[in-house]
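Excerpt of the complex: some chains, original placement.
Which chain is which? They are A, B and C, in the order written, and residues in each are numbered from 1.
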Amino acid sequence: MSSTFGTLFKVSTFGESHGKGVGAIIDGCPPGMELRAQDIQVQLDRRRPGQSKMATDRQEADQVSILSGVEFDRTLGTPIGLLVANKDQRPGDYGEMDQVPRPSHADYTYQMKYGIRASSGGGRSSARETIGRVAAGAVAEKYLRETCGIEIIAWVSAVGRIEAAGVDSARVTREEVDAHIVRCPDVGAAKAMEDEILQARGEHDSIGGVVSCVCRKVPTGLGEPVFDKLEALLAQAMLSLPASKGFEIGSGFGGARMRGSLHNDPFVRKGERLGTLTNYSGGVQGGISNGEEILFRVAFKPVATIGLAQTTVTMDGREVVLEAKGRHDPCVVPRAVPIVETMTALVLMDLLLRQRSRQVNF
Amino acid sequence: MSSTFGTLFKVSTFGESHGKGVGAIIDGCPPGMELRAQDIQVQLDRRRPGQSKMATDRQEADQVSILSGVEFDRTLGTPIGLLVANKDQRPGDYGEMDQVPRPSHADYTYQMKYGIRASSGGGRSSARETIGRVAAGAVAEKYLRETCGIEIIAWVSAVGRIEAAGVDSARVTREEVDAHIVRCPDVGAAKAMEDEILQARGEHDSIGGVVSCVCRKVPTGLGEPVFDKLEALLAQAMLSLPASKGFEIGSGFGGARMRGSLHNDPFVRKGERLGTLTNYSGGVQGGISNGEEILFRVAFKPVATIGLAQTTVTMDGREVVLEAKGRHDPCVVPRAVPIVETMTALVLMDLLLRQRSRQVNF
Amino acid sequence: MSSTFGTLFKVSTFGESHGKGVGAIIDGCPPGMELRAQDIQVQLDRRRPGQSKMATDRQEADQVSILSGVEFDRTLGTPIGLLVANKDQRPGDYGEMDQVPRPSHADYTYQMKYGIRASSGGGRSSARETIGRVAAGAVAEKYLRETCGIEIIAWVSAVGRIEAAGVDSARVTREEVDAHIVRCPDVGAAKAMEDEILQARGEHDSIGGVVSCVCRKVPTGLGEPVFDKLEALLAQAMLSLPASKGFEIGSGFGGARMRGSLHNDPFVRKGERLGTLTNYSGGVQGGISNGEEILFRVAFKPVATIGLAQTTVTMDGREVVLEAKGRHDPCVVPRAVPIVETMTALVLMDLLLRQRSRQVNF
């Protein structure tokens, strides 16, 4: 298991879905920043299930507690311990599922890798695991915003075959994103996406989607070629999220179909600095931010837990029919929005500190 | 700069395109494996430019020399130093380009990040940088093949709008891939791709493409949730490659349009082990290999160096028209095939060693 | 701040002395080991202050809670979260000391490094910080004992000028160590040490000492040359302990006065394996364990908090006389015994997992 992320802003997460709690330690947060639990709670609340009829109804307050690293609402430069207690502690609850690895869940692979697995709810592979990341990422996000003015805004750009259009990455705000429950700022598409999700739910099924993200006002120079290029760490961060299946930056897979004469972003003067006329690069050249918007998209598969009956086999190979009980979130992407934002913040924060160590004049 | 990759099989690469040479140190290769320079040379030769009329004509022999870590053709367990001399050492050669950051190259971002940059040829952002990775990855590949039987096969699955069809990931061989110069085992598509590339070349332009990759016989249990999930490290590895813009595994972006009832991979008995009936997961569940084929795709943008005139600005903002001289590779994907394979080997190798450290019975 | 230790058995600690609590996350503990809070509590109890008239009287129960990574008393292979609540939460309590950096404490350096520091009790530089290490190290110790039979026994070998003699490293037990309150298994020396400590206490002063440690039944082959040699990581681990000033292994500083003909440890047959006749090497050759006892010593300075008046200056340079109030531990070494043992376990545990990843036959 590798639950640690980052070189200088190092985050270690912990916690199973039905154990005592989940959380994170941030080792390397700069000292002197104002920080209150509420600053973190904002993103945890956006991540929380049970916000709507479309999401699972399980009520989880997910209140974060700061265990260390902060005194009189100011960071000390020491490790920041963050803990969210689980209200729903019930080892062994799922019962029969223990014998049947759920299709497209991690039950089978955890069992094969570790020879043991949490008795219920997915344990560490559960979506609850992301709470530690979101909490830590909210701290990074605050720092980036206050020291550099960096804005990180994600939104749902597709649900199933419904795609958003007309989202202006230069201006979209978190308020616009949150205005509709599916977190798509394209109002027309949002309504269609809601219908799509409700229909999937009605059919005891689930549906996939895409989250887009823009980072604005990122200073030029972030990214550590060659292995820790900005887009490489973003890709790692995004593919480490539960249910994600793809990542693309700038032109992405569409760029593979283009000619260089169109794809190249010519430089132009933008006030005091150079900018580019187009942005097929997605704000990154040679693995380093170029001062333009960083733009990327993340694909999420449909949630694996569905009410429909599925024919599968038990650990010892006997065929069975599996039918999930209870209510489950039919589409993960609305809740993935704050997760994508905070993971992005973890990437940018670490790269900012790494770049800062370099700045000296001879 | 972060030119080190891996936790236990740790690779550090070095070298600019027009300096003395490029290479890598592998720290952590297991002892006792037979290894000769020729084992590494095979993949370097496949990566080498100048293999055809479609590629750049620059002749670079790229002969690798093993500096350390091997004695009497056997690895010692100590760091393996690998060096490929540059035949083409010409600092300052590109001349006027120094003042003009080439569009969609890394000239501008390197200059802004480091306050200095190599005087010619892209330096560390050049495609020559990949030589160190390919050399190190060839060592990993040999180890994986000999100890686990792992097969890693990549091929060109798209050039521009031409897409390959009918490639059987379960059977495709490296010989089939190399049978055609574009490295597409779908013979009909290969011919169309060749035409597409030659047409771009004729128009002094370049064209993007997609590389697909399959890993067969990967043991169950590789991948370190949560941040070093198998797909997360693959995504980092692929997005760290020059010119790559996207990564998807299994169903990828297509999965975002699917219903869970279709996307879920039911378990079935496959001889002694469990397998899955479908493989939308791409061989990975919860970030851990499940014993099925690992299948992913990487999008590459069109090469930024083109012969067509481009209007851009100098570092101090004056408008100029830039026109690349000499012959340049109009499409990177055929040569990207061995690069994708060897980077994949680096990921699997490190995860194999990490998983091995865990195996103990109580 | 760098509160993370280890490559595969990775421990991240957190917590200030007067905040909500202290603890650790272990990322990388092998799955399947039986583990209960009580297994950890044993070493925390030995570390706890207030065990005798010689130690500080502050009562701190230091009960550990396992937050994650264990289910039905068995490790899952996922991160193990460990938390010890602070009973003594009093930010700002020390009052006037805020203006006066205490001599030979870390008040001044923390302030200069971070621009801020915990308002009381040393914060992260307090001895309470070691709780996280001891808790994590107790888990490692259990694993090493149960899978390899490794025994790690530390004891007080000097207090001031009183030195222990006649401790047989091959046979000394933890019971013998704990038989006397100063944790010196040499009964005569123990009594003299106790007198020395009580005398220092009576004079409102403090006294330094030395802790010796033996590791028995360590398998041959642990240690990762060249930078992570076994003795190098032990040295790092020991010098990272509060108040430690020196480390020596085997012959140590005494070895610098010796001739090679005496110092060399000739090989002899010991049953099935080779051993050495003497052990000036301290169980390590070339940075790798050789199967003999690993023997080292750690020097601890006298505790910096003393009741005697000290003339010093405030942060802005005014001369003041400082006199510590309350009762303080006049000698740290008896409580350092379990800390040295558990830090040693962290080093050996990580090296064991690293070595295990290497073992394969061609």
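We take it that a contact is a pair of C-beta atoms (placed from the backbone, for glycine too) under 8 Å apart; a residue touches a chain by one contact, two chains touch by 3 or more.
Not measured: the values here are computed from a predicted model.
Displayed in place are 3 chains, all sharing one sequence; the entire complex defined by the structure file totals 4 copies.
Quick note on the criterion: only the chains that are shown with their structure count from here on.
If each chain is reduced to the average of its C-alpha atoms, the one that sits nearest the average of all protein C-alpha atoms is A. The geometric centre of chain A is 26 Å away from that of chain B, both derived from CA atoms.
In chain B, the positions touching at least two other chains are 7, 354, 358. The touching residues of chain C, when paired with chain B in their complex, are 7-8, 30-34, 77, 146-147, 353-354, 356-362.
Interface of chain C with chain A (complex): residues 1-4, 10, 12-16, 19-23, 25, 27-28, 31-32, 65-69, 71-72, 74-81, 83, 91, 113-119, 123-124.
Chain contact summary for the complex, chain B toward chain A: residues 1-5, 7, 13, 101, 103-106, 108-110, 112-114, 124-125, 129, 158, 160-161, 200, 205-210, 220-221, 223-229, 231-240, 242, 244-253, 255-261, 263-269, 274, 276, 280-282, 284-291, 297, 299-306, 308, 310-313, 315, 317, 330, 354-355, 358.
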